[in-house]
Every structure is written in C-alpha cells, then in structure tokens.
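These notes are about the structure you will find just below.
One protein chain omitted, others in place.
Chains: A and B, in written order; residue numbering restarts at 1 for each.
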Amino acid sequence: MSNTDEESEMTKTATALAFVLSLGAGDAFGQSFTGNLGSDDVRAVSPALEAYAGEALAKRLWSRPGLSKRDRSIVTLTVAIARNQSAILPEQLALALDNGVKPSEISEMITHLAFYSGWGNAMAATAAAKDVFAARGVAASALPPAKPELLPIDQVAEAARAATVEKLIGTATPGLVKDTTEVLFQDLWLRPGLAPRDRSLVTVSALIANGQTAQITPHLNRALDNGLTAGEAGEVVSHLAYYAGWPNAFSAASIVKDVIAKRTAK
Amino acid sequence: MSNTDEESEMTKTATALAFVLSLGAGDAFGQSFTGNLGSDDVRAVSPALEAYAGEALAKRLWSRPGLSKRDRSIVTLTVAIARNQSAILPEQLALALDNGVKPSEISEMITHLAFYSGWGNAMAATAAAKDVFAARGVAASALPPAKPELLPIDQVAEAARAATVEKLIGTATPGLVKDTTEVLFQDLWLRPGLAPRDRSLVTVSALIANGQTAQITPHLNRALDNGLTAGEAGEVVSHLAYYAGWPNAFSAASIVKDVIAKRTAK
Partner (left out) sequence: MSNTDEESEMTKTATALAFVLSLGAGDAFGQSFTGNLGSDDVRAVSPALEAYAGEALAKRLWSRPGLSKRDRSIVTLTVAIARNQSAILPEQLALALDNGVKPSEISEMITHLAFYSGWGNAMAATAAAKDVFAARGVAASALPPAKPELLPIDQVAEAARAATVEKLIGTATPGLVKDTTEVLFQDLWLRPGLAPRDRSLVTVSALIANGQTAQITPHLNRALDNGLTAGEAGEVVSHLAYYAGWPNAFSAASIVKDVIAKRTAK
C-alpha cells in the first residue's frame, strides 16, 4: 500500500467536515441534517431518509414551537456526545453554534458529560469540537477557565442530597459517595459557564438518550426546579425520539408524565 | 485540496473494504466473520477469537436450522446499525446481500432504524451502505422511492394503538404522540419496501440489541401477528447472544418466553 493510500485510509470523516465548515457551510448543515454526508450520499442509499431529513426533521421538528432551536441543539448535541455518534457530532456542534449555544457552553457540556456519560465519550467529543472550534476561530479566551469562581451552593438542599446518597449507597461504595459530593455537587454543578437550567437539560437528555430511566425522576425534578417548564420537558422527549430512537423516548415519556402530574397535584 | 482528494478523505475504513468486496470476496467474509480485519489480524491478538469465528459462528450459529440465513443477516445487520458498530457494518452489509436481503430492503432497514435507534445511527449506516452499494453496482432504480404507495392500514388496530398511546403519555408529550401516529404508524410502517414481518424482526432485534426490554412485549406480539413464528423468535434471541452480548439475550429470553406462553395459553 502506498503512503498516499494509507493516509487517505487513516482519515477521519470529521476532518473533511471541519474543512467544509471552515468554508462557512454551517447553514447548509443546519438544513440538511445528513451528518457527515451530503444529501446525494443519503439519497444513494435511501431516498426516503433524505426526504425525512428535509420534512420530518427540518420543516417540522426543528421548527416546532414548544422548545427553542437553542434548546433543541443542546438536546441533540447531548445525544451525539452521550451516545458517541461521530456521524452527526461535527454537524451538531456547528449547528449548536449557529443556534446560539456559545463555545463556552459547548465546552461545559462536554465537561459535564464526561461525568454523566463517561470519560471516553467526552474525549471523542473533544476531538470533534477541537476541529469545529478551530474552523470557527474560537479563541482560548472564549473558553471557561479550569477553576472559575463557583456559583453559591444551596447548603440545605445539598446536605439533604448528600444524606440521601449516604443512606442509599454509602456503606458499599464510599469512594463514589465522596466523589459525588466533592467532584460533582460541590464543583461541577457549580461551574458558572452553563446555567443550572441548561446543565439539567443536558443531564436529563443524556439519561433519556442512554435509556437510564432509573435516574430520570430526580434529575427531571431538579431540571424543573432549575427553570425548565413542563411543556419544554415534554417537547424534549418528543425531540429525543428522533435522535435517541422512539423506544428511549417512550420509556421516558411515561416517567415525565408521572413527574409532572405529581408536581401539579401538589 | 482537489475533489478527488476530498472524496478519498471522506472515506471511512469501509471504502478499503468495499474495494475488496468489489473483487468478489463476499464469500470469504461470509465465512471469516472478522469484520474489517483479516483472520491473521484477529489471530495476532487472540487465536481463540479467530477459532470461535470459524467454529461457533460460521460452522454452528449461521448454519443452524430454526432461522434462515437471510433472517440471521437481517438480525445481525440490525445490531450493527442499532449499536453503531463500524467494525462489522461493511461485512454484514455485504453478507446480507449475499444472503438474499435486497438492496431495497437494506435501504428500508436503515430508514426504519433511524426512528427505532436514532438518526445518528442511520447516518453512520448510510455512510457504510453507500460504499457497499457502489461496490456492488446497486442502481438508484433499485431503491425504494421516497414516497411510495403505502400498504393499506388496519384502521381498527391503528385506532386502538393510538388510543392506548394517547392515554399512556398524551398529556405530557403531545408532539411525540402526534409524530408516532403521523410519521411512524401512518407512514413508516406502511412503506411497502420491507414486509411487515421483516420490519417487525428489525424492530424486535433493535430493542434486544440495545437492552430496551420495556418495549419488547408489544413489538414481539406485533412480530408474531405479522408472521414471525415462536420458534424463529427464540432463535433470534439465541443468535443475538453472539452479536448483542449474552446479557441482552438473557434479559430478552425470559420476556420472549412469557409472550409465547401467554399466546399459547389463549
């Protein structure tokens, strides 16, 4: 095999895409929804899929009221990171920037998801974001510092949370209890680069995207406490059907319904 | 960068493979089961794994009665798409064609799985299928049209389904309820390019492959209504053990047993 062949084989799709992005094709991606592929490529396998991209996704889903385009981008980018989907990650990173998600917020989303979907997912997302940030000329000064001044903590709520966790799992996994307090709730969640409401939106979306139904209830309640509306929560699930698959959306929908019903009943 | 360079850049490992496939090596892949790797590559890491590929997979599993080779290909390709497994996707696309799954049916499978496993999975599968279709000379005319004449709908069953869903999740996620009706059951499921029995086989396989046990029961009942036999359903689970892992197969097996027992008891 020649060197040239080897190089072309070694290429990651992301790179070619980053190159196209640098030509300012962000808008085109926002409307084609075909990930790293062109519409022609999709049509060469499934004319129907290309039609769904234009109609079900572009004309209907992304334009539907009930959830802002910025929120839809936060939700979709979360799925792409939490499920390690390199085929749509560069597209969704670019679209998120187009839809008003700041580079600093994307930086925080990736950092947050390192803890909520796994370190390896965050590393894959970082590789893609690095290229998109470079193509868009994002400067280091636009990123949140490693050690910012943290948001104030609600000591009462945090003490209650810590006590619940200690009771639930403390004896078996002391390391997890300690890190949950010190790394997550007294540090990560207090980083100011992503609003608590958006951080909750990322967390809930990641849970639904990976079918982690057992943890949706507490985090959805936290999200609603942090300012997500019940209507938005429902539309998050409806949006996720397309990106995390109908089965994950359906499993989440009945939980979301129950959480909202209980809060309304109070 | 020249156009040619760009094209080669965008290529994934799939392309190198598609090249080999175009040399008519389909049979070899059908028997090696080593994905994008050669048998020598596998032996360089695990001689045992290469032996299991030849014996447990090629000689036993894929040759076992109870499920046709075509069905085994539908099931395995579904896992590769639904779990985004690029390491075996090109191999399984080629093997599916060798085993009698038509290009039009593969096209419909990918489209169906966009909704049942997530849009990003479908885009990754499309990238791989594009190369395999090109290598096999699949013409655009062999693909299902974007807007075919749909199969007739069973209005009574559909009304019952819609009412159940409305009651289950309607108030919380109206967008999901609407799209489930309009995009899925009054459109996607009625596309004639994939027989309802095969569409159900794809759906159930995707649910098992991703551990979405909560939705197996209704979709397995639909599959049995659509013509899948109880014996085939059991062997689908047995086949999936190898491709989706033993834990997912075991979680599915007791559900499949219950569904079949209830139908037999009637």
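In this text, a residue touches a chain if its C-beta (ideal position, glycine included) is under 8 Å from a C-beta of that chain, and two chains touch if they have at least 3 such contacts.
Predicted model, so just to flag it, every value in this text is computed and none were measured.
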Seminar exercise, completed: Touch assignment to the omitted chain, from A:S39, A:Q186, A:Q212 or A:N226, lands on A:Q212
Seminar exercise, completed: Among B:A44, B:A142 or B:A163, contact with the omitted chain is made only by B:A44
Problem set entry | chain A residues that touch the omitted chain in the full complex | 7-12, 15, 18-19, 22, 84, 106-108, 110-111, 114-124, 126-127, 129-131, 133-134, 140, 143-147, 168-169, 171-176, 179-180, 183-184, 191, 206-207, 210-212, 214-215
Exercise. So which bits of chain B touch the chain we can't see?
Worked result: 1, 9, 33-37, 41-52, 56-57, 61, 64, 66, 79-80, 83-88, 211, 213, 230, 233-235, 237-239, 241-251, 253-254, 256-257, 260-261
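Heads up, the rule we're going with is that only the chains that are shown with their structure count from here on.
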Problem set entry | Distance between chain centroids, defined by C-alpha means - chain A, chain B (Å) | 26
